[in-house]
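With one protein chain removed, the remaining protein chains of the complex are shown where they sit.
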């Protein structure tokens, strides 16, 4: 049994669903999941589809070719097709905070995540013992003002050597430059510790405390050139009161950060996210 | 433009999506929404689909006939098809509590609900002034132990005279007998003031207080023969503390009841709910 | 039985709780609720206390005098004392949206709110029938660019004539000027339809849609000179997806607005809110 995931977007036009589902039926596939969305403002059609092929002679490369020839050019599809059993490779960037790292590795260990982690990278050595205890290679790539460009070249080299599909910044405390962003567009997931767009930038819990909000939040988003302004994947919030100190907010916020980031990772790794025009379409 | 909603369930089998979407394309319809679910335990396929027909000569009755002849018998579909602009008719049953009634009528007035309310019915006269202020006919059908059967015959007569599609029990404090349930299967929506299956039956807030739970809830479900055991449509909860008295629970619970019931009404009226085997599939 | 509510704040200093509780005991009162908070950054102590006096000869005015002489000046208390059974008078300002109005009046009718509503005021006539159906006086005070100052003088006159204690802006679509703000400091409650400080100002649902957030919110706060920047009383949020249109956000948001505003009203009317330094301390 070959399970395939297909993501398409294109200008909205009649009968796309019939065309695609029919094409799959003609090629002896069976659709087991379909979801679609039309952005009426931009007039764009989005679709996510999972199908199964029973034939032992099925080849995803051949099927991709057939699909391309039959439909892609004719209808102007932007598309991606994945063999569902092929797990994406995720690089984990961390600094000194360990709560997101523990959370991700605990889930990884228990088989909850459909992905591989070829390596963990940090600008500090502090979290190496955790990587060791989970038996995952750890690279220490220090970053200083003067060595930032060289550090990024080193990062790129590692990412390419390990065929990394996407990067997760699990409270990695360095600004990512366009060098990486351009190579991994909508493939670098960050966790920001506020309900964006409130409290962009540094020390959001301090700002939340000062403003006297009654809820705090966390936001996972794809990194773009503009700080904390990329497409939002997942958000969640928690209620607080006047009695919570900044330290309490930081502690409470850690739980939000871990769960929001892990949910975003799962959505991305399961190919459920489409980013378009600085927003995300998420097919749950 | 004719917008049509189609709900199907049947034994799971290959290519149903392709067959149906193709049939619609051949009949010059354009699909604007599709969602599906497979119950792997029971091996049942469920689908909800919305499509538009541009032709001025389109007739839903003719289309139903074509659909039936082409697919229904061949593939064993259980199905319903609606003209989307035809609003269902809802009867509102109430007793003395007014919070759900105000909430529903406020939404009705503001155009939020895709339905008509031909009448409000009550076993008491207390809420008549509210019905009057919203200019909705109000029928007082008293129920006593001795007159229960006659009252239900009267209810049935009113329901049939007004071509009612579904009934909402907005804190109606009488047990509904099989006379009505059999005529309106999965078409009588109740609001129960607990997170079912906890605290079935009378006085759930008292039971919640006694047990010392830290959350209370409300559940909207279709009425079946067994008390509070029908298919669940919507649930929500609120956090409480030891400091909340039973009276506080009742007050806090009212907000849950209103919102959970109104959400269930919207889902049902928009034909987004399929009930099967005492559970619901809900296509949001 | 005379029930009294006491709110105090002052520079933090030792033994305030003992001093106040002892004073009450000596005056034959029994404390039935006490809560306190220390703002460690500003070094300010806050306390809320409820006590009961059994004596038939108890006079709150006399007790206030005794309290003032014994403690207030000596320890620099800022304080307020209320007879708990004396309900505050609330003026309701509305424009054309009716959802918050229905919600508040529904609760008022059912006895859920510990307050009186001497009148409803609007710059439009649309909602007069609702005021009528609840038998509450309705004043139409139109506001144009040229008549704004005169309109506000008229508003002030009505507020004073009815001995209004606090004002609720239930989606009142006019900026309140300093004329009213200065007369009712931390006594004008607004509902803003976003999770502040995100999306300050007009059309927050449109901004939320454009930014692609996954949660929307509502915030109730006291009006200050700076737009949407006053002390926050209550906030809540709801999850949304890419599939929600701006119209969906507006509909979903209405439920947040109603509940957040009604909760803020209850907290204020029950004298549970202390505003200090543009934040609130709320004793639940």
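Every chain is named by a letter (A, B and C) in the order it is written, and numbering of its residues begins at 1.
Keep in mind that, in the parts below, contacts are C-beta pairs under 8 Å (C-beta built on N, C-alpha and C of every residue); 3 or more make two chains touch, one makes a residue touch a chain.
No experiment lies behind these values; they were computed from the predicted model shown.
Student: For the chain that got dropped from the picture, name the residues of chain C it touches.
Tutor: So the residues of chain C touching the missing chain come out as 14-15, 17-19, 21-22, 24-25, 30-36, 38.
Student: Applying the definition given at the start, please give the residues of chain B touching the unseen chain.
Tutor: 37, 40, 195-199, 211-215, 217, 231-237, 241-243, 245, 278-282, 284
Student: Where does chain A touch the missing chain, residue by residue?
Tutor: 98-99, 102-103, 106, 109-110, 112, 133, 243, 251, 254-255, 259, 284
Rule of thumb we're sticking to: only the chains that are shown with their structure count from here on.
Student: Could you check if the interface between copies chain B and chain C is built from the same residues on both sides, meaning over half shared, or from different ones?
Tutor: same
Student: Could you state the distance in Å from the CA-based centre of chain B to that of chain C?
Tutor: From the centre of chain B to the centre of chain C is 37 Å.
Student: Quick one: which residues in chain A touch 2 or more of the other chains?
Tutor: In chain A, no residue touches two or more other chains.
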